[in-house]
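Beneath this line is the structure, given in structure tokens, with notes to follow.
Excluded from the complex is one protein chain; the other protein chains are retained at their positions.
Up next is subunit A:
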Amino acid sequence: MTRLLKIVSCSSLRFFLQMRFLLLFSRQGKLRLQKWFTPLTDREKKKVIRDMMMLVLARPARSCNFLQWRDLKIVYKRYASLYFCAGLEDHDNELLALEVLHRYVELLDKYFGNVCELDIIFNFEKAYFILDEFLMEGEILETSKVAVGVSLEEADTLQETMEEYMSKPAY
């Protein structure tokens, strides 16, 4: 009897979902990127975004990177002016999630070269593509920086010069 209960309580017949959402927002509370791995209505999304900013931006410096929010574990980390914030299921691994965030920053950095917030604002679609190469369905798709880099380069074979760029219409 005890045994049975134990199994139920550990696997508890629910899906292990690595991540429920990933948000990027600035210190001023501007949302820069949102990715949802679980279906939510727009209202719920807005509420989550508001709550996350309120909680995370209010944290004093050098606090720990984890929070409990409702039944989710919140893992966040600040890189320069940007906060990276992920919501995890209760039994997920916080440290690993922290490294997921870091790996994402590394990938952005590798792609943009010294990535800054402006890069993400002006190339938001690229930030999404890079995330897609790396995470899918809230699960790690590819952990190798080289492999992700390769597929991004493939996508970017179409290089252009500044001149070509400036000759494009500006409207």
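Please note the rule applied: a contact is a pair of C-beta atoms (placed from the backbone, for glycine too) under 8 Å apart; a residue touches a chain by one contact, two chains touch by 3 or more; residues count from 1.
Heads up, the rule we're going with is that contacts and distances are computed from a predicted model.
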| item | value |
| --- | --- |
| Listed names "DNA-directed RNA polymerase III subunit RPC6", "Translation initiation factor eIF2B subunit delta", "AP-2 complex subunit alpha" or "Protein transport protein Sec24-like CEF", with the criterion being the UniProt name of the chain not displayed | "AP-2 complex subunit alpha" |
| Residues belonging to subunit A that touch the chain removed from view | 3, 5-16, 18, 31, 33-34, 39, 44, 60, 62-68, 70-72, 90-91, 93-96, 98-99, 102-103, 111-112, 118-119, 121-126, 128-129, 132, 136-137, 139-147, 151, 154-156, 158-160, 165-166, 168-171 |
